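Complex shown without one protein chain; remaining protein chains in place.
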Amino acid sequence: MPQQILRGAVNNKGGITLDPRTKIFVAFILGVVLLTGGYNGGMAWARPTLTAIPLVLLLSVRKWGAAVGYSLAFLASYFAMTYLMPITSGPLNFLVMIVFGIFLQFLPCIMMFYFVFSTTTVSEFMAAMERMHLTDKITIPMSVMFRFFPTVNEEFGDINDAMRMRGISFGKGNLGAMIEYRLVPMMVCSVRIGEDLAAAALTRGLGAPVKRTNVCSVGFHIQDLIILAVCAACLVAFGEWYVSVHF
Amino acid sequence: MSDQKNVQSTKKTGGKLNAKDLINVGIFTALYLVVMVLCAMLGFIPIFIPLLSVIIPLVDGIVFMLFLTRVKKFGMVLIMGIIISLFYLMGGMGSFMLPIAIVVSLIAEFLLKSGNYQSKKKSIFANGFFSISVFGNFLPIYTSRDAYYQMLASSSYGADYANTLMMCMPDWSAPILFICCFVFGLLGGVLGSSVLKKHFKRAGIA
Partner (left out) sequence: MCTSDQHKTVVSLKDVTFAYAESENGASIKNIDLDIAEGECVLLCGMSGCGKTTVTRLINGLIPHFYEGTLSGSVHVGDLDIPHIELYETAGVVGSVFQNPRSQFFTVDVTSEIAFGCENIGLPKETVLDRVDKAARELNVQKLLGRDLFELSGGEKQKVACASVSALEPKVLVLDEPSSNLDMTAIADLSDQIARWKSQGKTVVVDEHRLFYLKGLVDRVIYLRDGRIVDEMTWEELESFSDNERAALGLRVPDLTMLSRQIEQKYAQSGDRIHRNRNLRLDTSISAKGQVSLLGLSFSRDGGATKILDLQSLTLPRGKATAIIGPNGAGKTTFARCLCGIQRGARGVMWIDGTSYRRRARLKKCFQVMQDVNHQLFTESVEDEVLLSMDEPDEQQADAILDSLGLLELKDLHPLSLSGGQKQRCAIASALAARREVIIFDEPTSGLDRAHMQRVAENIQQLEEQGKTVLIITHDPEFILACCSYVAHIEGGSLAESYALDHEGYRRMLAFFMVKEKRAEINAMDQKHSPLSRPL
């Protein structure tokens, strides 16, 4: 039975399990290489390879919907850029660029973040960071953030709904009010939730000066090595490209 | 049994960071990042990119000033700065961020400590210095302009975007943007402390 619980913690849909450190590293590489790298030289193959990684990972944990959505969104943006950019001009061209170009640029990273956040539990995340010998001065705030992003998102949605109901979504035409009406309740609610959360965590012993146990076994397996090898190769290609344009 | 009758006041300043402090760092860093990302959306339009050095220090000043009401010990601002720069790094915003964030956070830390975490003026200056880290985002444009241009032009942003951006960010704008970050950081601090007074103190969370 304990082993079954373990599996539940690691992955709720079954499929291939990656070490959380691998996931964080891949997300990191994706961000650096795709967002700051060019298109020529080794990047010509590193780029599509890295773009495909989120798709492979999503499929590996059987997140079919997300995988299909990612592919469709990517292809749609790609074709829009290829076919619409040359035939439009002026502001329309600019609009196409903003909508599809930037989407295309960020989409792989967004999907990778989605993958990391939806398949990593706080427990795993903390285990991974402990293995990387980070102090709990970093681990605790980071794990709170892990928990807090969805909360802020929920709060923001509720506040927006309330504003629509009051007919003040646009702050009655005042930009300052528009920001103020969102920011103030969001911060007040977040701070209060944060306080409850802290109280609940502290009564369950968070911050005890003992070595924290971790129920999930983190460790590198063959699948981690494959993914890491691919990323390393892309990183080498990126390095080559970087040297070629900078020096 | 020892005498337990003595009244103890439990307000603490200084000392080591405890779990409550670290949770507060997490909460406010999350808020800071959310606000920053929402502001950065404006950067989709290249002429707004230099404006980010105005908007982010200003709006995030509100978050930062509320955060400072929780900061009573050395290290909280530094941790926030490090985590934010790690997120920048993941978002591909350049490798200058970490050292810059550490330096400006440390300046803010010492400033706050010198005011015993009470001084409003020093809190405002702390936001000024902390906001300089926003400038780190622009550094790749100035330090390796050609490479950056090439990257942008060949990417899906396209040559038009790259040209406009380069036009918006000429070399001489570097010191201006740097100063902007600091000055609007100060103004953000002032704005933040007025929002504190107008809302958060009265709502009972500051």
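We call the chains A and B, going by the order they appear; numbering starts again at 1 in every chain.
Quick note on the criterion: contacts are C-beta pairs under 8 Å (C-beta built on N, C-alpha and C of every residue); 3 or more make two chains touch, one makes a residue touch a chain.
Note that the structure is a prediction, hence the values are computed from the model and not measured.
Trainee: One chain isn't shown here. Among A:201, A:228 or A:245, which residue touches it?
Mentor: Counting the whole complex, the residue in contact with the absent chain is A:201.
Trainee: Determine and list the chain A residues touching the chain excluded from the picture.
Mentor: Given the touch definition above, chain A has residues 1-2, 5-9, 11-12, 121-124, 143-144, 146-147, 150, 154-155, 158-159, 161-168, 172, 180-181, 184-185, 188-189, 192-193, 196-215 touching the missing chain.
Trainee: In the whole complex, what residues of chain B lie against the chain that is missing from view?
Mentor: 1, 4-12, 19-20, 198-199, 202-204
In this text, only the chains that are shown with their structure count from here on.
Trainee: List the centre-to-centre spacing of chain A and chain B in whole Å, with centres computed as mean CA coordinates.
Mentor: Taking the average C-alpha coordinate of chain A and of chain B, the gap between them is 21 Å.
Trainee: Touching chain A in the complex: which residues of chain B?
Mentor: 17-20, 22-27, 29-31, 33-35, 44-45, 59, 62-63, 66, 75, 79-80, 82-83, 89-94, 140, 144, 146-147, 150-151, 154-158, 160-161, 195, 199-200, 203, 205
Trainee: Report the residues of chain A in contact with chain B in the complex, numbered from low to high.
Mentor: Residues 27-28, 31-40, 77, 81, 85, 93-94, 97-98, 100-102, 104-105, 109, 136-138, 140-145, 148-149, 152, 156, 179-180, 183-184, 186-188, 190-192, 194, 197-198, 201-202, 206-207, 242, 245-246.
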